[in-house]
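Note that this complex is displayed minus one protein chain, with the remaining chains in position.
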Amino acid sequence: MRPFTYERATSPADASAKAASIPGARFIAGGTNLLDLMKLQIETPAHLIDVNGLGLDKIEETPDGGLRVGALVRNTDLAADMRVRRHYAVLSRALVAGASGQLRNVATTAGNLLQRTRCPYFYDPNQPCNKRQPGSGCSAIGGVSRQLGVVGTSEACIATHPSDMAVAMRVLDATVETVRPGGATRAIPIAELHRLPGDTPHVETSLERGELITAVTLPKPVGGAQLYHKVRDRASYAFALVSVAAIVQPDGTGRVALGGVAPKPWRVEAAEAHMKQGAKAVTAGLLADARPTDDNRFKVRLAERTLAAVLAEARG
Amino acid sequence: MRNHGNADVSRRGLLLGAAASAALTATPRHGQAMPADADVPSAPHPGPVPIMNPVMNRVSLTVNGAAQTLEMDTRTTLLDALREHLRLTGTKKGCDHGQCGACTVIVDGRRINSCLTLAVMHEGGSVTTVEGLGTPAKLHPMQAAFVKHDGYQCGYCTPGQICSAVAVLDEIKAGIPSHVTASLTDAPQATNAEMRERMSGNVCRCGAYSNILEAMTEVAGQKMADQQNGRDPA
């Protein structure tokens, strides 16, 4: 871990402006991912801007009947909020499927969205990794890749996005609110927050330099059976091999997103037209472009079967 | 406005309540201004790496009821502040990466991994470690239950298990749902499945899980009995 200076931000706009102007500045909120990576010198900020005191930790109802979740709402608090439990159950379920109680007590809503991949080659600074060191190559391709991505990947990177929460946010059509260095705000549909790796796997989001997430807004509740099914070898405290977030309406229509298979929460709206036909048809649409490795080919079948189980459960 | 090469003056405003006592001797490695999101990666060691002095910072917090003020490198985790600076070595370093739970402490009423938080982030905070729960001569009920049910073997994960166990019973009481809570809208109960799931962030390689559960069950039962007695109108 390199030395760094530290300050506590006084307002979101101030934090954003400083992050844009101070060389090597990074925001720190929960810190559970950033400090982990700083210890391995994968992240080497020269300056940390602590945003914990900005008051972005409230969950408020929006005028159109949705919920506005402050960027600093802890995963535990978001999962436990009775409005979320009643009306956005898929989000609550996804949150409690992730990490551990200790981590959820600290990890924030925005930080969860922005957490970086758990690809073991990314985590080992001795190994080439295009995400960590652009142009150095991807050592995961041809290496140990059981956990890694099957769709949305590229020749440069096959890492997955590790979040559970983000998968639920994606199926809920959440919107990410930000403030930019000049003080302007904008709203980014969750679908557009994360970028596919392509030739630039080190560019992970559409956020600009210094841009700070201030909240995530959930549209008004859509009802339906809301399920999150996370599949893993270990019964708890493990990243997903595959996860399925689904909202299934009584008429059989609905939405589906997958976790553990792609560089971002994976949703293909067109595939949802096949909801009534069942898991096979939906998965065929979701994973039509899958390019698995020998190690992770099983994820394609696992996704289909997990979705089938979720749909069966939704039917009651 | 802000000169990191001569930070003594400028950082005074930057570090709230801190006396910056050291300066960077070279420009930070990412002198090109890295965005605050995760866009720009860092190479392991591309080219010459600048040598930088530690940045010192003062933090005041309460640990096990006692006020403490520490002057520390900003890089110091809460875990190392406890173990190395305050010499409260009951809190253990098992992985230093949030993957084992041995460093679990209770901060402002919540259990957290003290390895993945900086001490400097806890200005004004209140920390309870295993030493703050009880002493060998006066064990906390959870500590006593661990002894009675042999809820440990090598003892290294034990302080974290105990801090977690105490907090878990509070979390259940507070109605916080877990992965195994059947109904999200009902209050969770201190069942075996709930406790196992909630304790899963505390790895015990000796495999004392079954015994830890028995210890927690006993304490949860005592708590419930105490509550019922407390509510007794007589």
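The letters A and B name the chains in turn, as written, and every chain counts its residues from 1.
Methods note: a residue touches a chain if its C-beta (ideal position, glycine included) is under 8 Å from a C-beta of that chain, and two chains touch if they have at least 3 such contacts.
As a convention for this text, contacts and distances are computed from a predicted model.
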Among "Xanthine dehydrogenase YagR molybdenum-binding subunit", "D-amino-acid oxidase", "TRAP transporter large permease protein" or "Aspartyl/glutamyl-tRNA(Asn/Gln) amidotransferase subunit C", UniProt-listed name of the chain not shown: "Xanthine dehydrogenase YagR molybdenum-binding subunit"
Contact footprint on chain A, counting only the chain that is left out: 1-3, 39-41, 118, 120-121, 123-124, 126-127, 139, 142-144, 146, 229, 231-239, 241-242, 279, 298, 301-302, 305-306, 308-309, 312
Footprint left on chain B by the chain that the document does not show: 22, 45, 48-49, 51-54, 73, 75-76, 80, 83-84, 87-97, 99-100, 102, 129-131, 133-137, 139, 143-144, 146-148, 150, 152-159, 162, 180, 192, 195-197, 199-213
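Note that only the chains that are shown with their structure count from here on.
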Computed distance of Cα centres, chain B from chain A, in Å: 24
Chain B - residues contacting chain A, complex: 2, 4, 7, 11, 14-16, 18, 20, 24, 27-44, 46, 52-55, 57, 73-75, 77, 96-98, 101, 104, 110-113, 115-118, 120-121, 164, 167-168, 171, 174-179, 181, 184-185, 196-198, 200-203
Chain A to chain B touching residues, read off their complex: 1-8, 16, 19-28, 30-32, 35-36, 39, 41-50, 52, 76, 79-80, 82, 85-86, 89, 92-93, 96-97, 99-103, 105-106, 114, 116, 125-126, 131-134, 136, 202-205, 207-212, 235-237
